[in-house]
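Presenting chain A:
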Amino acid sequence: MTWNIDYDRPIWIQLVEQLQVALISGELNPGDAVPSVRDLAADAQVNINTMQRALAELESRGLLVPKDNRWRASGRAVTEDRSLIDEIKLNYARSILEDFTQKMRSLGLDDGEIVSKVAEYLSKTRSKGE
Partner candidate 1 sequence: MMGKLFKYEFKNTASKYWYMYAIILALTLFTKILDIIQMNLNSRFLNPPLYISMALLFIGLCFLVLLTRVFSIIRFYRDMVGNQAYLTYTLPVEVWQHIIVRLTVSVFWIIISGIVCIISVFILGAGHDLLREILNGLSSMISSIKTTQQVLFIIQLILSIIFNTASSLMMFYMAIAIGQLFNRNKAIAAAGAYVGCNMIMEVFTTLLFLLTSNRIPWILDYKDGFSTDFFNSGAEFVNSVLLLTGLVNIFFLVTFFLITERLLSRRLNIE
Partner candidate 2 sequence: MQNNDSFLNTSAASADIPLLECRNLCKSYGALPVLYNWNITIAKGRIVGLLGPNGSGKTTLIKLINGLLTPTSGEVLICGNPPGVESKKVISYLSDKDALDSGMRVEDTINLYSDFFEDFSEERMYGMLKRLSIDPMTKIGTLSKGNREKVRLILTMSREAKLYVLDEPIGGVDPAARDYILDTIIKNYSPESSILLSTHLISDVERILDDVIFVSNGQIMFADAADNIRAQGKSVDQLFRETYRF
């Protein structure tokens, strides 16, 4: 996983966000075993307690579930509950939409122009076989 950490926001919150992105983008699939705290922290180059906090938060949101592992007593896995993941996806999409609309409106475009620009862009990129 690639991690993008800024230091002016709490790191654990950023870890939660980026792990959620990994869940909804399919980098981590439902039912997948999640690497250990230690490995994830080393990968993100952050403190283990910070990563632990992030994982605990995801667990409390139901996105990660405890899983018995052959080797490790306490491992984690992605939840099998796809509805939860879909909900996250929707929320994420909504916040992207909010952000997008806000920015477009601040450029002075009205709602009609926004919609037509979006349609234009979508058809262009579809024909390019994206």
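The definition used in the following text is that a residue touches a chain if its C-beta (ideal position, glycine included) is under 8 Å from a C-beta of that chain, and two chains touch if they have at least 3 such contacts; residues count from 1.
Picked so that all candidates are chains of the complex that A comes from, given by their letters.
Nothing here was measured: the structure is a model prediction, and the numbers come from that model.
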Complex member touching chain A, one of 1 or 2: 2
Candidate 2 contact footprint on chain A (complex, rising order): 5-13, 38, 41-42, 45-50, 53
